[in-house]
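Encoded as structure tokens, here's the structure I'll be asking about.
Of the protein chains in this complex, all but one are displayed in their positions.
Here the chain labels run A and B in written order, and each chain numbers its own residues starting at 1.
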Amino acid sequence: MSSVAAAWKKLPWWVEPFTVAGVLIAFGIYSTAVIVFAGGQYEQYISPFFSFTATMETPAWAPAFITAPMLLLWIPLGFRATCYYYRKAYYRAFFWDPPACQASAQNREPRSAENYRGERALFVLNNVHRYFLYASFFVIAFLWYEAFRTVFTYDGFQIAVGSFLWFANIILVSAYTFSCHSFRHLVGGNMDCYSCVRGGNARRKTYNFVSRLNAKHPQWAWYSLFSLLFTDIYLRLVAAGTITDYVLIPFGG
Amino acid sequence: MTENGNSPARAGATAIADDGPKKKVKLNIFRGTEEGGKEVEYEVELAEGMVVLDAVLKIQAEQEGDLAVRWNCKAAHCGSCSAEINGKPKLLCKSRVDEYEGGEINVGPLRAFPVVKDLVSDVSWNYEVSKRINPFHSDEQAPFTMYEEDVERLYEPKKCIECFMCQDVCHVLRTHHKHEEFAGPRFFVRNQWLEMHPMDNQNRLEDIKEDDGVGLCNITKCCTEVCPVGIKITDNSIIPLKERVADEYYDPAKWLMRKLRGRRNGSSSS
Partner (left out) sequence: MDANANKNGNRENFEVREHDILIIGAGGAGMRAAVEASEKGLSVGIVTKSLLGKAHTVMAEGGMAAAIGNVDSEDSWRQHFIDTMKGGKFINNWRMAEIHAKESPGRVYELEQWGALFNRTPEGKISQRPFGAHTYRRLAHVGDRTGLELIRTMQEKVLATDTKVYMETTVTKLLQDASGRVVGALAYTRESGKFIHYKAKATVMATGGWGRIFKVTSNSWEGTGDGAILAYDAGAEMVDMEMVQFHPTGMVWPPGVRGLLVTEGVRGEGGVLKNSEGKRYMGDYDPERMELSSRDVVARANFSEVQAGRGSEHGGVYLDITHLGYEGIMAKLPTMHEQFLKLADVDIAKEPMEVFPTIHYTMGGIKVESEHCATTVPGLFAAGECSGGLHGANRLGGNSLSDLLVFGRRAGIGAIEYVEQNTHGTDIPEEDVQTEIRRVLDPMERPASDNDESPYLLQSELQDVMMEHANLVRDEDALKEGLRKILAIKDRVPNVKVGGNRLFNPGWHTAQDIRYLVQVSELIVRCAIERKEKRGSQWRLDHDELVEEYGNINFISKKGPQGEVEIERREIPPIPDHLAELLDQSAKGAKV
């Protein structure tokens, strides 16, 4: 791992912003296609893009181009768009503010000093991140529910390869969500003294735990993005009959 | 020390030294001032374990007496010897020459500040910023009773050696020259421990938002990448401060709660 990291560092500076931009664009295209054109459920599996909206009708008042998953998707989308880590990633990859850290890269920053407002002008809106966090708790709850639904089907208990994917996905999404900076702030970052208040010790322990998770927040951000993608692709491949979902323990118990 | 008779106990060390012609290392060093200058190539004998500062000081002692460079501790404790190697800020005393084996070594001054001469920049602006930060204050009398659990997260920002490399690499200062409106990562590090100190009773959030300009930071983490003592500046100092500023200024629910509570207090007192 460290040798990979070392090799990565040796690459020219522009590799990183271009890779990030490429991955994010590809993800955007894929997810838009799925949301606009595809269904969200196959047997016991619900696409993580759809979650509980999979079987919903769009309400009558909504304009025609709104599809059901869009009623939900603003939450994870907003959460990620205002996430401190993704902010870094897109400021670097799309805005080149700056694209990388060495002198030769910084010299290419396109904005002039007068136009650079950092997170003061438009991007001050990113401060709503915490509200997306609160909303995400609901999404997380549903995704857990749906992961369990893959093993407790209407027919009883079964474990298939797909279930592993669903659980892996929700674990990674949870790790991402609970390693959030706003969450870290909420559980203890906003306190100066733990020993001064009742229950402070528990707060401190939670805070320390979240801080440890938080140190890997960028990794969780990427892993959970990919797990989302793979889970959804898997669902579609199974639905299309390209692969079969291998059942490991059928109707156990 | 060999003069004193403590010659190495094993012959191995001397054997290395006698090994054919001495290896040389080439450095390109910026010579000039703010008005301009050029990179000049120098060659020095390579010694085992040599750091770039050793090479620069050797050039200074043997070839260019007036080559300007700052240093003090030679042990990465004091933060004096910050300069840029191949366009990235580095402590010269901590950068091994052999790390650059096969590649070029271009040494220049910090560029976010006016260059005085050669490898020395005028960093005095940082001390002006430091002066305006509201210092630690407690109404309680030391010795304090303070538990390790409460202060353990303050050791990290306290490690700062004021090398100002984070200031140098931060695009807000370096590219956009917002020295008037922005305190720079080093001082968010300081503000963070001040704000989180269990005994300090000052509130600096307004200063952090207005005078120090935390909003100008777009958390792109270059500062974190260069910090020689490994402070996670963005994650552990800047973002926590941004969250606290958001509590105070950008959170409608908190704002409403303050309003309501404020009104209630107001009415009870009248």
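One rule holds for everything that comes next: contacts are C-beta pairs under 8 Å (C-beta built on N, C-alpha and C of every residue); 3 or more make two chains touch, one makes a residue touch a chain.
Just so it is clear, the structure is predicted and the values come from calculations on it, not from any experiment.
The absent chain, not drawn in this view, touches the displayed chains B throughout the complex. Considering B:Ile161, B:Cys222 or B:Leu241, the position touching the chain not shown turns out to be B:Ile161 (whole complex). The omitted chain makes contact with subunit B at the following residues, 1-10, 12-13, 33, 47-51, 54, 60-62, 65-80, 94, 96, 116-118, 120, 122-124, 127, 130-131, 135-136, 138, 141-148, 151, 154-155, 158-162, 193-194, 197, 200.
We adopt the following convention: only the chains that are shown with their structure count from here on.
With centres defined as mean CA coordinates, subunit B is found 33 Å away from subunit A.
On the subunit B side of its complex with subunit A, the touching residues are 84, 86-88, 111, 147, 149-150, 153, 169, 171-172, 174-178, 195-198, 200, 213, 215-222, 225-226, 232, 234-235, 239-240, 242-244, 246-247, 250-251.
Interface residues of subunit A, counted against subunit B in their complex, comprise 84, 87-88, 91-92, 97-98, 101-104, 106-107, 109, 111, 113, 116-120, 123-124, 127-128, 130, 181-182, 184-185, 189-190, 192-196, 201, 204, 211, 214-215, 217.
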